[in-house]
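Below: one structure in structure tokens.
All protein chains but one are shown at their positions in the complex.
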Amino acid sequence: MARADFRHLCPLRVRYGETDAQGVVFNANYLLYYDVAITEYLRALGWNYRAHIATGVDFHTVRTVVDYKAPIRFDDEIEVGVRPGRVGNSSLTWALEIHPSGEDRPLATGEVVWVNTDQASHRPTPVPADLRAAIARFEAGG
Amino acid sequence: MARADFRHLCPLRVRYGETDAQGVVFNANYLLYYDVAITEYLRALGWNYRAHIATGVDFHTVRTVVDYKAPIRFDDEIEVGVRPGRVGNSSLTWALEIHPSGEDRPLATGEVVWVNTDQASHRPTPVPADLRAAIARFEAGG
Amino acid sequence: MARADFRHLCPLRVRYGETDAQGVVFNANYLLYYDVAITEYLRALGWNYRAHIATGVDFHTVRTVVDYKAPIRFDDEIEVGVRPGRVGNSSLTWALEIHPSGEDRPLATGEVVWVNTDQASHRPTPVPADLRAAIARFEAGG
Partner (left out) sequence: MARADFRHLCPLRVRYGETDAQGVVFNANYLLYYDVAITEYLRALGWNYRAHIATGVDFHTVRTVVDYKAPIRFDDEIEVGVRPGRVGNSSLTWALEIHPSGEDRPLATGEVVWVNTDQASHRPTPVPADLRAAIARFEAGG
């Protein structure tokens, strides 16, 4: 994939504390970037996460995958592309890709899978209709 | 101070993810070590933090200080000495010191100040008598 | 899998700083645990990582996967089982699984894929024979 495949790109700059003794971003910290990018995507949708939680449900992360393609270093300016992959009944799979700012070549790709969970029963519950609609609208360009 | 000045030493081994691109432990991560050491000190006292919180209060960290003396590197075995400094009416000051395992020379010193806080009023409230007693007993060698 | 499927179990206790506002270990921090567990596995082998690096090569992480099965909370005592999965020509796939201390039910599973890389050419290079031998010996029970 390339930058044009994402309607949302989250710009970030690598912090010193995110590097490790190899001089590159430590592998776990890519998941910080993915998490920030998903948060910003939902903000871009105009969807209200706090109102979602107030209904007694919450998204739990059930799977994360990172494929590391090229090292990322201190002070590098990067963009995290994020878009919904499969939207299941109760699950939502995010596709992620990190690029150098303004470039197409991927530094990393990955996915994060969320399951909407009823906080009382701890059981999966459908992805809310307003989120499905907001995603469809945003990805359709509007 | 030296190791013998602490009745409690918390052993730790530096994780790769705690280092930065200078090849040493990143400055913020010393506060992780201090936090773990205080947790283990309270466990050594046999004092029950969960029961404390259940009474509607909690300790808030109001000040942290770290003095960095010598670099700490990946895989280093260290000990964090911890002991209560001043125990005020509602505050509790922890004195901390990191040494290489089994050695006296300090790699870092510091302090962490806690204030016991009523969770309803958000106001300082006295350090509980059972914690004062447990500290006094432990530091007296018993 | 269960605890008995791992010849190496790395014991850890959850640190407060590893939790998030949901009250559970933040998703990225599972990769910290996996990294520590692999480090301890290599130590258990008696294999010398520093001597490895001194030959002008290093392992790069090219893929990480975490499947989250049940929440992990502050102060929980856990064990991270680690064992080599596929050992390819230049790659080494680690299988990981987190359990509550002494219990069989998995809290998380996952994998970490390393590629041995020549630091001058940045190209994959074979997994060293001494590491293959050490792994084979350890997994055979010796």
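Letters are used for the chains, namely A, B and C, taken in the order the chains are written, and counting of residues starts over at 1 for each.
Here, a contact is a pair of C-beta atoms (placed from the backbone, for glycine too) under 8 Å apart; a residue touches a chain by one contact, two chains touch by 3 or more.
The structure displayed is predicted, hence computed values, not measured ones.
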| remark: Among listed residues C:A21, C:A54, C:A120 or C:A140, the absent chain is touched only by C:A21
| Missing-partner contacts on chain C, residue numbers | 16-17, 19-21, 23-24, 26, 28, 73-74
| Touch list for chain A against the chain that is not drawn | 15-17, 31-32, 35-36, 39, 75
| said: List every residue of chain B that touches the chain not included in the displayed model. | reply: 22, 27-29, 31-32, 35, 58, 60-68, 112
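One rule holds for everything that comes next: only the chains that are shown with their structure count from here on.
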| How would the chain A/chain C interface be labelled, same or different, where same requires over half of its residue numbers to be shared? | same
| request: Indicate, using Cα centroids, the chain positioned nearest the centre of all protein chains shown. | output: C
| task | Round to the nearest whole Å and give the separation of the Cα centres of chain B and chain C. | result | 29
| Computed distance of Cα centres, chain B from chain A, in Å | 35
| field | chain C: positions in contact with at least two other chains | value | 31-32, 35
